[in-house]
Structure formats: C-alpha cells, structure tokens
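Excluded from the complex is one protein chain; the other protein chains are retained at their positions.
The block that comes next holds chain A.
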C-alpha cells in the first residue's frame, strides 16, 4: 500500500522514473568504468572521499531541488555557501561564540540570504535568474570584505572540524558530515513528498496562476521555499568550513552549477512542476563520481569541466526530449 501510494504521489511518475532509471544506470556504468580504469578508484578511502565531495554539492542540490520544482532557479548558493562559512568563522573566531551558536548562526544566516532572494523574487518581482545572480555577486563580495580576503582559522575551536570529519563508526572512516547529509536527504524527501510545502512547490512550478486562484498565498510560499534552500546553503557552508578547519573566503562560483546539474541530471525539469529528491541524489553522485574518477585516472583538470559540462547538456536535452514525447 505504502509503496503504491508513494509512487503515485510523484507527479508525472512514468517519465520521471524513466529518467531516474537512466540516471541510475549511468551511475553504475560510470562506477564500473572507473573501477577498471584505475586501481585506486574502488577503494574504501576513495569512495568515502567521493561521499564527502558529494556531501557539500548534494546538500546544496537538496534545497535547489525545491527551488527548481517551484519553477525558480538559485544561482547564489555557491558563493552564498562561502559567505556562510566565513560567517561561522566570524561568529566563532572573531566574536568568540561557542561552536553550536556559531554553527546555528551561520545556518540561519543562510536562511536570511534565501529569504532576501525570495523577497526580491516574489514581492519585488525580480526574475529569479537576475535576483539570485545579483545575490551571487553580493555574497561573493561580502565574503572578501568581511574576512579581509584572508582565510579564518578556528584556533579557539579545534573541535569544530569534527562536525564534518568525526568518524561515526569506530574503526571505519565514515564521517559525521556524510551522516548529516544522509539525514538531510530523508528530511528533504519527506518535506517534498508529504507536506504542504512540497505540494505547493509542485503546484507553483506546474501552474502558478492556478495555485494562486486556489487560494494559496504564492508569494509567501516562494519566500519559504527560497529561505529553506538558504538553510541548506548555510549547512553546506558550515560543513565545508569544518572539513578544511578554516573558512575560505574565495571561490564558490561554479558550485551552484554543479548543484543545478545534479538536480537536472536527476530528472527534475528546469520548467518546474516535476522532480524528486531520489533523482537529485543520484545526480549528485554522478557529478561527484565523475569529478573524482577523472581525477584519479589523471585526466587534466581542464578536461574535467568539459566532461561535466557535456553531461549537463545531455541531461537537459533528455529533459526536452521527454517533454516533446509527453
């Protein structure tokens, strides 16, 4: 009963699960390919490394899934994440907050970034692409200004790095960060499939006017969706800073595209209205495995982005094909 109704609750399930199946098949093929191509690939430490790389992009992709299903886009997540990392550095190192407060503060700061995005989009009416492109630059600049362009180290709180790196299972290297990621996947999947927030994400992306006419306060729910995506950005930023035990103020650009790629590869339509968390996670794994596999097989860095770019093009083209057939 549960399995049947669960499947039924994913809109346009036939085409959606077809893409998921295809993505999952591709993931297996890529895994097998790299396992033969390099002896270092299919080792526990490398697989854990892949999971850790997938954690940060994957958490960004979780929030982005909601945004894209609701027919929006968020380009500010990459540099926003960097800014949240800097903020937790500011809270903990400069202001001397305890670790928990520094972490919570940075996560909420991410929520604030998302709230501003949502406000600009649904109240001021700025198109999502432009609104979040602006925020992307603002966040990138603020990171540099606030940190004085230098990395912030967590000298007072050496235990902060445990948040990402603490080994949950004794004797095996299974980092706490990955466990947090797994929990967030479940949380996001439940919110999307079982709550009003998820339902409205689908309905707004499917037909915004109809949703409004049905008495739904679309502006309010869009702000909530972007704010939630911002919370995920905050968590990703904190974990990234914890992983390196320092807040790096530079970079982040391009990460948003990796996250969006994960979402699209997983079968979420850029037109909105359909998508799933399972698909996004497969997509995030594909991106992480590809990036890692190309590295361990010693493909030059320049070529890595060429390959990932091509994968995104193929994924989007398949989305177009599916829409034509439907």
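What we mean here is this: contacts are C-beta pairs under 8 Å (C-beta built on N, C-alpha and C of every residue); 3 or more make two chains touch, one makes a residue touch a chain; residues count from 1.
Definition applied: contacts and distances are computed from a predicted model.
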{"item": "Listed names \"Propionyl-CoA carboxylase alpha chain\", \"ABC transporter ATP-binding protein\", \"Histidine kinase-like ATPase domain-containing protein\" or \"NAD(P)/FAD-dependent oxidoreductase\", matching UniProt entry of the absent chain", "value": "\"ABC transporter ATP-binding protein\""}
{"item": "Residue among A:120, A:203, A:227 or A:276 that touches the chain left out of view", "value": "A:203"}
{"item": "Of A:44, A:167, A:195 or A:297, the one touching the omitted chain in the full complex", "value": "A:195"}
{"item": "Sole residue of A:143, A:211, A:227 or A:242 that reaches the chain not shown, by the stated touch rule", "value": "A:211"}
{"item": "Touching residue (missing chain; options A:252, A:273 or A:293)", "value": "A:273"}
{"item": "Residues in chain A touching the chain absent from view", "value": "5, 8-9, 11-13, 194-196, 199, 202-203, 205-207, 209-211, 213-216, 273-274, 326"}
